[in-house]
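All protein chains but one are shown in place.
Order of writing sets the labels: A and B. Residues in every chain begin at 1.
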Amino acid sequence: MEAFQHLMTGFAAALSPMNLMFATIGCVLGTLIGVLPGLGPAAGTALLIPITFKLEPTSAIIMLAAIYYGAMYGGTITSVLINVPGEAASVVTCLDGYEMAKQGRAGAALGIAAIGSFFGGTVATFGLVLVALPLTRFALKFGPTEYFSLLLVGLTLVMGLAGKSLAKALVMGILGLIFSFVGVDPVEGAPRFTFGVAPLMDGIRFVPVVMGFFGIGEILINAERSLTGVMAGEGKVSSFFPRRDEWRISITSILRGTGLGFFLGLIPGTNSAVASFMSYSIERKVSSHPDKFGTGVIEGVAAPETANNAYANAALIPLFTLGIPGSPTIAILMGALIMNGLTPGPLLFSQHAAFVWAVIASLYIGNIILLILNLPLVGWWAKLLKIPYNILMVFILVFCIIGAYSLNNSLFDVGMMIFCGLLGYLFKKLDFPLAPAILTLILGPLMEQSLRESLSVSQGDFTIFFTRPISLFFLILAGVIMVTSAWQAWPAAIREESKGAEV
Amino acid sequence: MSRVNYIVWGVLLAFGAFVIRESLNHKYYGSDFGPGPGFFSFWLGMLLMVLSLVQIVMIYRRPAEPLPDGFIPSREGIKRMLSIMGALTASLFLMEYLGFSLTMMGFCIFLLRRLGRQPWWLTLVLAVAASFGATYLFGLLQVMLPKGFLGFI
Partner (left out) sequence: MKKRRIQCLSVCLLLSLGLLWAPAWAADKPKDYPNKPITIQIGFGAGGSSDVGVRLLADSLKKVIGQPVLAENKPGAGSQVMLTDFKNNAKPDGYTMALINIPQLQTIVFDPTRKALFSMKDFQPVANHVQDPGAVLVRKESPYKTLEDLLNDAKARPGQVKASTTGIGSDDHLAVLDVERRAKVKFNTIHLKDTPTALTRVLGGHTDVDFDNIGGFLPTVDSGLARILAVMMDQRYPDLPNVPTFKERGFDLVSSSTRGYIFPAGTPMEIVRYMEQSIKKAMADPEHMERMKKAGLTLKFMGVEEFDKFLESQNDRAKQLIAEYRK
């Protein structure tokens, strides 16, 4: 009850015209940063820290937090409209969001993303108020062992991402893993697969690969056919509500996405891409029409978008309760807090209660502002697709080049993107699914690190994965997913074979 | 289709072999506990080779399927793709010398004229917006795009 009293005071502070203005500015700037290539939430927030020196701390943090989740939403817009993810978390949105856009339903895709993000963000903020402390205690129990087993569950979900051929999905999963091992290995510090090329030491960066696979690959596929006309031919692009029959399915997806995003947000060391990808895979796994995924189903947008916003808000919990940033962007936010003279951690609640609660209240308000801001803009964004494709395409290419370059100021990354564009084109032509490779590219380094760390802790004893209850639970879950996926895939494989024999 | 399939799985087979060879340069076991730097890549390479071999055998046993419609692009299509890839690759190498603005200017003019067949006035307006405009916009955000030999653009 006391918490609610504090929260009310917080609302009063956050609703002051000054703070409201900063939250709005933050949302607008954040959305812009998300839309602009290469500037993800982390870079965007870092960029604006100096500006906040001039502000009062509460306003400064409110603005930075608004930038943070504004950017998360902005990344979605480019994924849906032009198949170029602005940052890692919205990669998975390309799979179905872009397909929806091609069918003239960009409005619905962006609309459901805004609604899902709002819901996920709001619930996660509630969680922050009500159950923050017990939850963080639970999250601390998550050591490397639990983490590894959780990631294993994610890996088994790769099989669920298979299209017609399980073999092709597996190959893509393996390729993703192999690529993820490029760079200085986390154990011995030895460079692997770098061939003396310095930029490869940090590994193959995720965003250029994905921009190539999706953005450039798509343009090459289109160029091969024809470049005339516009992308979303007919259809009312401006409508931002899903069809009536899609509501029910969206709601359950949004609920699942919220749960998963919230849970992963509590565990330091994950990132929002893990949340969105796992949520997509789970949707596909539980869906009654898994084969339709990738052709523009609404839950393929709703779930991951919700998950990544729930994640973004939940990731603030460990920051407030333990003083530990759960993700790179939160780390920057923490830097901003510290520079403004506020030390994150449990003491913050007692020493700077007014500040904490104002920030929490502003999270709710920010989510509402984002929704109000974005729904009317959806139609406007979607109209971009009315630009003749042979012009739009050139701009998308420039956009990709800037994005790949500015992430790390490296021309090598631009080259990597161009190369991956070619690869993406070939994979698409040959019907190799891209999603498994991307999932394993995200999971690979995390898995290797946590396996290695677990074995250091246990001094080489593998039974540690079975003797710890949370870890055992995930291992069993991974086993179940593996068996059921194989079960589902088997008849399809036989069908394919017999079909092949008839021809 | 089957010839294409042979090539694809053959390439993957070769890639698997390459990965294994590279892995052998690294320690299989770690220096204290658990797998070393070469452990995972070795087994992934193995797995890739096994999968590819199985697929090759399956293609061999199964009669050839026809290629899907439109698998081989038209001459015009190939030309368009080559223009895009060529423009991308050229701009990658030119950027270091000419800087972002000039390179992108050329890139846009080439593609808008060659593939877009836009009139000159529109081409120029769009190209300036996408090159100098972008540099200015990102400059405001303190993102530095590459500068060329002239030093200031």
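Keep this in mind: contacts are C-beta pairs under 8 Å (C-beta built on N, C-alpha and C of every residue); 3 or more make two chains touch, one makes a residue touch a chain.
In this text, all values refer to a predicted model and were calculated from it rather than measured experimentally.
> Would you list the chains present here that the left-out chain is in contact with?
A, B
> Considering the complete complex, identify which of A:L7, A:A23, A:A42 or A:A437 is in touch with the unshown chain.
With A:L7, A:A23, A:A42 or A:A437 as choices, the missing chain is touched by A:A42.
> So which of A:V184, A:I251 or A:L430 would be touching the chain we can't see?
Per the contact definition at the top, the residue touching the missing chain is A:V184.
> Among A:M18, A:L130, A:I338 or A:A486, exactly one should touch the missing chain; which is it?
A:I338
> Tell me which of A:G70, A:P325 or A:G415 is the one touching the absent chain.
The single option touching the absent chain is A:P325.
> For the chain that got dropped from the picture, name the residues of subunit A it touches.
Touching the chain left out of view, subunit A contributes residues 42-43, 45-46, 49-50, 53, 140-144, 183-184, 186-191, 196, 198-199, 201-203, 268-269, 318, 322-326, 328-329, 331-332, 334-335, 338-341, 343-348, 408-410, 449, 453, 456-457, 459.
> Which residues does subunit B use to touch the chain missing from this display?
Residues 142, 144, 151-152 of subunit B touch the chain that is not shown.
Quick note on the criterion: only the chains that are shown with their structure count from here on.
> Taking the mean of the C-alpha atoms as each chain's centre, how many Å separate subunit A from subunit B?
Roughly 23 Å separates the two chain centres.
> Okay, in this complex, where on subunit A does subunit B touch?
33, 36, 38-39, 47, 167, 170-171, 174-175, 177-178, 181, 185, 187-188, 190, 192-193, 216, 219-220, 223-225, 227, 388, 390-391, 393-395, 397-398, 401-402, 405-406, 409, 411, 414-415, 418, 421-422, 425, 429-430, 448, 451-452, 455-456, 458-460, 497, 500-501, 503
> So in the complex, the part of subunit B that touches subunit A is made up of which residues?
Within the complex, subunit B contacts subunit A at residues 4, 8, 12, 19, 22, 26-27, 30-38, 40-41, 44-45, 47-48, 51-52, 54-55, 58, 62-63, 65-66, 70-71, 73-74, 77-78, 80-81, 83-85, 87-89, 91-92, 95-96, 100, 104, 107-108, 111-112, 115-118, 126, 130-131, 134, 138, 141-146.
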